[in-house]
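All protein chains but one are shown in place.
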Amino acid sequence: MATVNEHTPNSNAPEEVIKINDLHKAFGDNKVINGFNFNLKRGENAVVLGKSGSGKSVLIKLIIGLMKPDQGSIEVLGDKVETLSTSELDKMRVKVGFLFQSNALYDSMTIRENLEFPLRRHWIKKSTNKNEVDNLVMEALTNVGLPHTVDMMPSELSGGMRKRIALARTLILKPEIILYDEPTTGLDPITGKEISHLMLDLQKKYNTSSIIISHDINCVKIVANRIVMLIDGKCYATGTYDELEHSTDLRVKQFFE
Amino acid sequence: MAQETSKNIRVGAFVLIGTALLIFSLYLIGAKQNLFGSTFELKSQFKNVNGLMPGNNVRFTGIDVGTVKSVEIVNDSTVNVTMVIEDKVQAFIKKNATAMVGTDGLMGNKLINISSSIESSPSVEDGDFLISKSPLGTDDMMRTLNITNENVKDITIDLKNIVHRLNSPNTLWSILMDTIVAENVKQAIVNIKVTGERTALITGDLSRIVKHIKDGKGTIGALIADTTMAVKLNQSIVNIKLITDSLALVTGDMHYITSKVKKGEGGIGTILMDTTFVNNLNETMKNVRSGTKNFDEDMEALKHNILLRNYFKKKEKAAKKK
Partner (left out) sequence: MIKNIFIEIGLIARFTGRFFIEVFKPRFEFNEFLRQCFYIGNKSFPLVAITAFIMGLVITMQSRPTLVEFGAQAWLPKMISVSLVREIAPVITALICAGKIGSGIGAELGSMKVTEQIDAMDVSGTNPYKFLVVTRVMATTLMIPILAILADTISLYGGYLGCNIHGVVSWDLFWNQVFDTLVYADVLPSILKTFFFGFIIGIIGCYQGFNSSKGTEGVGQSANSAVVISSLLVFIIDLLAVQITDALNLN
């Protein structure tokens, strides 16, 4: 059965890596996040489902610290994100990967440079050993099945390949948590399915926890352990795919039709 | 990586070329201003520097040898000018050389001309004072010339009166008895003397100018070298000389008359009977008249000369105001 209204924390559950408490964020008069509560357990794949413009992307940008909340608190791996300094944020971001909706591959760099970028730049985990960096790059590319693209430019690749490369770049630092911003948007259904399976494989391989923002129900079906409905800036409903699919609530139901 | 290095090398080369160009041109400009290289200082005092500024060139025998370092007012009529001169010309500049403020070309910058003297003298040393020479002001010259002209006119009128009276035999006696006339004559003589002196002065000035003009020196020189103006000026000088000569003659004659009259030698009759003398006097007067007339014409011509037109216009305006 679907649990409508607010999610109640369960003290018996495994370690909670992300705790979001009464989160508020508004742009002008538009309150996109309005009292959101959510906890992510270790090893869990949680999908945040919502309409376009419902503030899903804002939510994960708040988690990674790209935006500051107006009110409420976000705790990631024990750190309160809104109070972290820039360098502390950097430390946190080594452990939290982010896959951008538009991939955000650096156009001016080759695939290798794109993948090396977080490795070389993150001063917390900076590795300067060339062999080590090369190995990590090749490992990441092999994970997504594209080792031959290493010296190509992002503009030479197809949308699905770019998504894979972006995923490889996110995974190269071996994060504990990955935030996916609409990973299958803009891809054809088959490629979308491939990406979804890849996400699941990698999650198992590296034992990461993830929050996946999506409105692609096919993707959600494959990857979700738990689904959170983000409606009116609140956590409207949570539950497994099956639970929500058979929900009687009209606003929940419309996503599964 | 290799590509990155080659890019860096190219950036480096680019920056180096740019900076080198800047430094090179700054050095060249500095060298032109004698900021580098060994130099020594010379000083001079002027009454008027006509807008000379630090950085202006210093020329010795027409060659740029240095720049003006500073222009300082010492008191109300003295300006101290310090010049920086290249070491290599030190041996050529003698202690008795003169410094003069001049202009580079028609509209150019002010500069200091150092000219050497004919007499020999030891070479200058660091910090020496050079004798300064103030340039001839056209304005001053024209002012003096005008006064002279007025005077000559007055004299001519006086003389005309006298000659007129002398020419009519009926009044001869009364003229000679009339003390006012005698007084007039006396006055005329004094005037003539003064004029003569002035004319001599002016003639000197004009000669100098004409010489300058011929040499092509100075502002006017550059403009009117070998033009009609020079010829006109020359001509007026000749005329002035003519007048002066005539006047001298008249003065002599007048002296003669006056002394005779004064002495009361009763020789009045004799004098007056002496037709040669009267004729002479007449002749002289004619000369003076024609000379003055010529001179007037010359002045008129000068008035129309572009360069001097402004001066005469100002004069006219001032006269109208009065």
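We call the chains A and B, going by the order they appear; numbering starts again at 1 in every chain.
The rule is simple: contacts are C-beta pairs under 8 Å (C-beta built on N, C-alpha and C of every residue); 3 or more make two chains touch, one makes a residue touch a chain.
Just so you know, these numbers come straight off a predicted model, no measurement behind them.
Asks: Can you work out which residue in A:Phe98, A:Tyr180 or A:Tyr236 touches the chain that's missing from view?
Replies: Here the residue in touch with the unshown chain is A:Phe98.
Asks: Under the stated touch rule, tell me which residues of chain A contact the chain that is not displayed.
Replies: 61, 64, 66, 86, 90, 93-94, 98, 100-108, 117-118, 121-124
Asks: Over the whole complex, note the residues of chain B touching the chain we left out.
Replies: Chain B touches the missing chain through residues 4, 7-8, 10-11, 14-15, 17-19, 21-22, 25-26, 28-30, 32-33, 55.
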